[in-house]
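Shown here: the complex without one of its protein chains, the others still in place.
Going in written order, the chains are labelled A and B, and every chain counts its residues from 1.
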Amino acid sequence: MPGRRSLFVLMALGFGFAFLYLPILAMIIYSFNASRLVTVWDAANSPTLAWYVELFQNAQIMESARLSFRIASLNATGAVILGTLAAFALERYRRFRGRALFGLLTTAPMVLPEVITGLSLLLLFVALQDVVPWLGGRGATTITIAHITFSMAYVIVVIQARLATVDRSLEEAAMDLGARPWKVFFVITLPLIMPAIASGWVLAFILSWDDLVITSFVSGPSSTTLPQLVFSKVRLGVSPDINALATILVLIVTVCVVVAGTYMVRLERRRARDAQAAFDPAS
Amino acid sequence: MNTVSAQRAASTTTAGGPYVRIDRLTKRFGDFVAVRQVSLEISRGEIFCLLGGSGCGKTTLLRMLAGFETPTEGAIFIDGVDVTQVPPYERPVNMMFQSYALFPHMTVAQNVAFGLQQDGTARAEIESRVREMLMLVKLEGYDKRKPHQLSGGQRQRVALARALVKRPKLLLLDEPLGALDKKLREHTQFELVNLQEKLGVTFVIVTHDQEEAMTLASRIGVMRSGEILQVGSPTDIYEYPNSRFVADFIGSVNLTEGTLVEDEPDHVRIDCPQFGGTVYVDHGVSSPPDATLSVAIRPEKIQLTRERPEQADNVLSGVVTGIAYLGDATRYLVRLPTGFMLRVTAPNMFRREERLAHDETVWLHWHASAAVVVTR
Partner (left out) sequence: MSSPAERLADGFRRLRRAGGGQLGRWFVIALPYLWLTIFFLVPFLIVLKIAFANIQLAMPPVEPVMIWTADKVLQLRLHFSNFAFVFGDELYIAAFLNSLKVAGISTLLALLLGYPMAYGIARAPGAWRNILFLLVVLPFFTSFLLRVYAWLGLLGRNGPINDLLLALGLRHEPLQMLQTDYAVYLGMVYSYLPFMVLPLYSAIEKLDLTLLEAAADLGCRPTKAFFTITLPLTQEGIFAGCLLVFIPAVGEYVIPALLGGPDTLMIGRVVWDEFFGNRDWPVASALAIVLLAILSGFVLLLQRVQAREREA
């Protein structure tokens, strides 16, 4: 079995990855196409960077990208803070009143269709309009609140999984040596779950950066996020500057993932080497 | 070092009676009773072992001493002070965890220094005490390593150093040698005892390994289902078990049931149907006349001979059905005419001797003091 992979599996892998990546590749290639028709290759004038220039000159796109970035960072930070607290409560406080409901509330946002989440949050903001006036003018604030609410659930899953692998006796040992509970959390628990907090932050950022449906419900006329703008443009058909935008995003993400990936692999290797060195009498 | 002597001087003045006193301690988890009405007294400088199988409540008892679990009922006094409600971070007690619980993101030195830092000890003193401690556990030069760069034995010593550096009144050790391989374990056992003698700290050790308990402990408490069945020195526990469970749990034993047929203050005779005869014991037994008793005989206390021994009592014959040569001794399985299987261990005193063979008929006998009679 190991060593002899069947042709079928190899073909599925090849087909699957082609399926995943060819559309992205096509999008990148077309971003250098001079033709406004996007998929009709204008051999005379291509490749060209014209659409990139146009993209960066498009104030509307730049403005919404900035807004999206701001909301996504704010959301990620908020979701990580609340998510860490919630994950800690779920993982470390086995029994407390209302735990069942709490467990439900922390997982349900993942299962709930976005349309329902968006709808219900909008209804809340409308109802709160008279009570809390600053929520009334829907915009960046309401979008951020909505994003924190649904991305928090994903952050909780990531952090809770990591927390479960942190040996409880580490926390007990710290307490045994005289550290008070809050200090145990900051000096022992937090550093140990840091990788999960970082990936939780990235996950929450991406979820917010990418979200269209919930945003559309809770945003106001003055605030248009990047996905909203992209959606309104592509609804009318393909558009060459969107290809340029997609290419840039793919590039950024790829670089980030590759850097993070190699860093992790290197870390893993060093750990393995260190552990081996410990048993080597020569060292 | 003068802090230690000062501490000692201070504590000796207040110490009247036992150093650690556990008073009718009970711990319930929902309906489950993990520890039931346990009372125990431990003296200063003792190595006390809590011995029992998994789920017997020994770890829960230890965790109550450390302060990780709050007792449902009862109280704990250390050096005369009621610490029952004191949180773990304020107890004069430190623990060495079974998993060692070394902080993976800190170096060896940082791990050892952690406890002192919590007390706000001056930096210079922390440094000197950490160095001193690492020297004591023979880990000089390892201070900048991270736990994952250490071998199992080294980790164990870091954990020990970390727990001892605060000079606790009481050191709790949860299966201290459980994660080490056999060779290292034997070596470490003696190191642990030496260290304890040098520092004079009172140890409470939890273990499921009876050999570990026998070598380390000055006294052992045998636990089963949340209760302490017997407390005593290793010799007491082995030679004078007070119940079938203790006799069976510590070492190997032949157990059979019987009834009193002769009950005198200086000796008794017990009829054991499974032996097909009576057992003569050279001491009295306090038990109602018709009660069923258990007779326990250790395998090494039975002698095997080819010829019929001269003594009149405690003589049986049987057929050898199993032989296991272990080097230092040989274990035999002997079937009595009643079908009962008796375990016998014989030392291999001579390099060349005519050893017993399978299916050979042999005589077995033991001294009148060899058998232990238990009523529970």
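The working rule: a contact is a pair of C-beta atoms (placed from the backbone, for glycine too) under 8 Å apart; a residue touches a chain by one contact, two chains touch by 3 or more.
Predicted model only: the values in this text are computed from it and were never measured.
K.L.:
Identify the residue among A:115, A:164, A:194 or A:267 that touches the chain left out of the display.
P.N.:
A:115
K.L.:
Looking beyond the chains shown, say which of A:146, A:163, A:188 or A:204 touches the absent one.
P.N.:
Of the candidates A:146, A:163, A:188 or A:204, A:146 is in touch with the missing chain.
K.L.:
Among A:56, A:93 or A:263, which residue is in contact with the omitted chain in the full complex?
P.N.:
Candidates A:56, A:93 or A:263; residue touching the omitted chain: A:93.
K.L.:
Which one, A:42, A:167 or A:210, makes contact with the chain that was left out?
P.N.:
Only one listed residue reaches the unshown chain, and that is A:210.
K.L.:
In terms of residues, what is the contact footprint of the unshown chain on chain A?
P.N.:
So the residues of chain A touching the unseen chain are 1-2, 5-6, 8-10, 12-13, 15-17, 19-21, 23-24, 26-27, 30, 37-40, 82-83, 85-86, 88-89, 93, 96, 98, 102, 105-106, 108-109, 111-116, 119-121, 123-124, 126-127, 145-146, 148-149, 152, 180-182, 206, 209-210, 212-213, 217, 227, 230-231, 234-235, 237-238, 242-243, 245-246, 249-250, 253-254, 256-258, 261, 265.
Here is the rule we go by: only the chains that are shown with their structure count from here on.
K.L.:
Sort out for me which residues of chain A touch chain B in the complex.
P.N.:
167, 169-170, 172-181, 183, 188, 191-192, 271, 274-275, 277-279
K.L.:
Please give the residue numbers of chain B that touch chain A in the complex, ascending.
P.N.:
Chain B residues touching chain A: 66-68, 87-91, 93-95, 97-99, 101, 103-105, 114-115, 118-119, 145-146, 148-151, 154, 162-163, 166.
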